[in-house]
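Partial complex: the chains shown occupy the same locations as in the complete assembly.
Residue numbering begins at 1 within each chain, and the chains themselves are lettered A, B and C in the order written.
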C-alpha cells in the first residue's frame, strides 16, 4: 500500500446554490497516474481547480501529504508543489515564451531577473518536448498546438509533486501525445503523481493506473484501468449503453461547391489546391503546425492570401474579411474557442446569434425568436447551463465548445469549416455532433473537417486532405483511407513534400 | 473572486446605482428642508440634463472600450458656431431650426473626425480625444477672439428655458434620448455589436462584425449628443463663453457613466445606470450648495460621494 | 428668524491666485457681517464654470434670498438667470464682470481696461517712451483681452516702445516661469516686462534670476498681491510698482448689498441710496504709498 499524497474527504462545491460537486471521496497515491473522466459539466475541472486552490470548496477537507489544506489559494497550492495545466490556455500574449513558462516562478540574481538562465532552461524544456519553438517567440503568433506544448513546458518548469493535466491533448496529434505519455511515465518513475483528465478514453486507458468516473458532480466509481475498457468507461460516464459512435457516412454528390487553386500565404501556406463537393465531409489531417488552421483562416479572409484563387460554384470570389465569407455562406468553427470562438461575458443567446443576428431582427431584435433558437441548440447538443442567461465564463469547457459550434452553425452555411470541432467534448456529445454533421451533409451542406484525431477523420470523412508544413502532400480517396496511410503522408514519407 | 462576485452580485450590478441614489436621496431629504421642494428637484433635473445627455453617448463609447475627452470643448465649439449661424440667419424660428440642424451636423462631423483617427489611424481613443479636446477649445477661442458668442435671438432662449407639461424642455429631451439609447443598446444589433467589440475584439472580428464601423459610429453618436447639449446650453444661456463653456463636462459625463455601473473596460453597460449616475452627481452639487459646505471642502465631499456611490455597489456584492 | 436678511453670494471657485483671493475675501466679509449683525444670513456658493454658476443661482433662489451678490464667470451666460432673479424683485449686486443687460441694482467693479491703461502709462514713463517690452497675458478670455487691448492701445502712442512678444501665462506662476525662460532665450535685450498678474510675475522674476541676465530694467505685475506690494515697499530695484485689481471688491459688493437692504447710505454721501455703479480705480502702488495697500494677513 503506497503512501497517499492527496486525500480528498467529502468535497462538495456549489456555485450560487447550484451543486456541481457532491461529496467526492478519494485518496490518490504517490507516484500514480490518476484519471478523471465524465461528461461535459460533470465537475472534473471544478474538482481539480479546488485542489489547485482556484476555488474554495463548499464542504469537505483536502489533505496533502497528510497535512490539511487550510487556505485555498493558488500561492499555497504552488508552495505545496501542486502544478496545473488548465483546460483553457493561461498564457500572456504580450510576454514571450520563456517569460510565460517562468511566470510566477522566475529565476533571480539577487533582485534582478536571471533571463539567461530562464531562456536556457526553457530551451531544454522545449527541446525535451521536441517543439521548434524559440524561448523568445511571442505567444501571440503561435498556433494553439504550440500554445498547448508551452502550457506543458510551463507545468514541467519546476519540480512539482502533484501534476494536474486538464485535457492537455485536445489539440495535439498522435506524435505529440506519444511524446507526452513518455514524459508522464518518466515523471511517474521519479515519483511525481499525476492527475489526468481527458475525453479521449483510449488515452486514459493507456496511461492511467486508476480512473475515477464523475457524473453530474457525483462520484460514480473508481476502478483500476486494467479492469476497464473504453466501452465500460463510456457506459459508466453516461449511465447507459452507447450505440455505435460514428453514423453511416453520407455519399457526396458530384457538383463542386468550393474549389481552391494554388492558395498561398507567405511563410505559412504554399500552393494549396483542392475541391469540395456538395454534401461532402472533407477531412484535413496533418501534424501540428501543418497549416490546416491557416487554410481555414485564409478561406475566411482572416489571413491575407498572397496568391491563389478561390471558386464557389465555379465562379471566382474574393474574401477580404469574415463578413465576405459569411456573405458567401461559409462558416468557420475556430479551434481556439476562448481566443476567437465565443465571448465569455455573453450568455448563450448572445453568442449563438452573434454572427447571425440579421436573421433575428428587422429594426429591433426579436428576443423571443433568439431565445427559442438558443433553446433548440441547448436541447439538441444537450448543453449544460444554469440558465440561458448564464454567462459562458461559467460553463464547462465542453459546453463552451458546444455553444461555439452552435454559433457558427447558426449562420446557416452552405460550406462549414470546422477546426477541431469535438475539442474537449465527451463521447456522448461527440456522437451527437457527428450525427449532426452527417445530417447536414445529407442535406447537401459541405463540410471541411479539420481534426487531429485520426479516428474521427476516418470515421467521418469520405476524402481526406493531408498537409505537412503548409503544403498538401496528398488527397486520399475513401478506398485509400487508413491511419497508416495518412501518417505516411503527414510525416512526409509519402507524397510530394 | 471576480467570477463569484459577478455571479452572486448580478442583480446588484443592475440595482446598485438605484440603491446609491435612494440612499443619497433620503439623506438629502433629511439634511435640507429645501431639497424636496418641486422647484429644487426640477432644477436638479435640468442641471443634470446637459452632462447627462452627453453621458448617454459616452456610455456607448465606453462600452466599445473607448473614451471621449473632447466632449467638453466640443460643446463650446458646436454651441459657438451654432450661435453664429443663428445670428447670421436672423434669429427667427427658421433660423433656430437651421442653427439646430447645423449644430447637430457639426457635432456628428467632429465625432466622425475622432472616430476616423481612432479606427483608421489605430490611435488610442484617450490620446486622440485628448488632442481634439485641445484643438476644439482653441478653435473656439480663435473664432471668438477669446470672447463670448452672444445670440441676438430673443426667441432662442425659449428652447432651453421653456417648460412642457411641468417639466423643463431639457429634461424631456434627456428622458427621450435615454429611452432611445436604451432601445439601441438592448434591442438592436448595433447595441449587441458594441458590447461584443468591447468585451472581445478578436472574437467580434472572427464573428464577421465590422469592428471599425461600429466603433466609428459610437463617436459620431457621442458627437450628436454633444450637439444636443450645446444647443440646450447655449439657448439656456443665450450665449457661449469660449474660454470655459463645457469645461470638465468630459469628467462629469464619464463619472455619470461609471457611477451608473458601466465598466470602464467596456463590453457591457447600462443607459438606465448612466441616467441615475448623472442625477446622483446633480444631487451632490445641489446639496453642497443647500448645506452651504465650505467652498474649500466641497471638492472633498464631492470626491467622497463619487467614490462612495460606486463603493456601495461593490460592497453589497459580498 | 423670518425677518433675517438672506443674502446669496455666487462666485467662481479658486482656480488661480486672484479667484483664490475672491473666495477668501468673500468669506472674510461674511465673517465680519456675521459678527457685526446677527440678523443677516449668507449663502456662499462657488462655481467652476458658467453653467455650474447658473445652477448655483437657481439653488440660491430655491433657498429664497433678498439679495444676490454675484461675480459672474462670464457676462452673457449669466445674464438670463440674473435677469430672472432681478425680475423676481431680488436686489442684485453684480461685481467686477458686467452683465450684458442692465439687470443689476448695484455694480461694483475693478477696472480691467484701467489696469491695462495705468500699467502701460507708468511703464511708458519709466522707459521714457522708448524700449523693448515683453508681455505675459492671462487665460485667454474677456477680462484678459480688455486689459491687453487697453495696454496695447496706450502703447501705440509711444512709437519708441516695441512690444516684442505677448504670450498667455494663464495667471499661473509656473507657466510664467516657463514663458519667461523662453523669452530670455528668444530676445537678447529686453528693457521691461509686463506680467499683468503678480502670480505670473513671481515666476517671471524667478526665471530672470536664474538666467543671470541684468539687462531688464523693471517688471510690472498686477492685482496687488501682498508679496509684490512688499517688494515695492522695500524699494526692490526690479519691482518698483504694482497696479491694484483688488479681490477685496467682492467684500465691498457684499457690504453694499447689506447696507442697501438696510437702507443705509455711504457716509459722506448726501444721497440716500447706494450708488448704482462703483468702479474701483486701478490704483498705482508706488513705494511712497505701498503701506496703505499692504495686508499681511490677507492670503493674496
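In this section, contacts are C-beta pairs under 8 Å (C-beta built on N, C-alpha and C of every residue); 3 or more make two chains touch, one makes a residue touch a chain.
What you see is a predicted model; the values in this text were computed from it and never measured.
Asker: Express the subunit copy numbers of the entire complex in terms of the labels on the chains shown.
Answerer: Whole-complex stoichiometry in this structure file: A x1, B x2, C x1.
Note that in this section only the chains that are shown with their structure count from here on.
Asker: In whole angstrom, what separates the CA-based centres of chain B and chain C?
Answerer: Computed value for the inter-centroid distance: 34 Å.
Asker: Report the inter-chain centroid distance for chain A and chain B in whole angstrom, where each centroid is the mean of the CA atoms.
Answerer: 44
Asker: Taking each chain's centre as the mean of its CA atoms, how far is chain A from chain C in angstrom?
Answerer: Each chain reduced to its C-alpha mean, chain A and chain C end up 73 Å apart.
Asker: Which chain A residues reach two or more other chains?
Answerer: Answer for chain A, listing residues that touch two or more other chains: there are none.
Asker: Where in chain C do residues touch at least two different other chains?
Answerer: Correct list: empty.
Asker: Which residues, counting only chain A, touch chain B once they are in their complex?
Answerer: That would be residues 15-16, 300, 302, 321-323, 325-326, 332, 334, 339-346, 350, 354-355, 357-358, 361, 363-365, 367, 391, 393-394, 407, 411 of chain A.
Asker: In their complex, what parts of chain B are in touch with chain A?
Answerer: Contacts found on chain B: 3-4, 6-8, 183, 187-189, 192-193, 195-196, 199-200, 202-210, 267-268.
Asker: Give every residue of chain C touching chain B within the complex, in rising order.
Answerer: Listed in rising order, the residues are 13-14, 23, 27, 43-46, 48-52, 54-56, 58-63, 73-80, 100, 139-142, 144-145.
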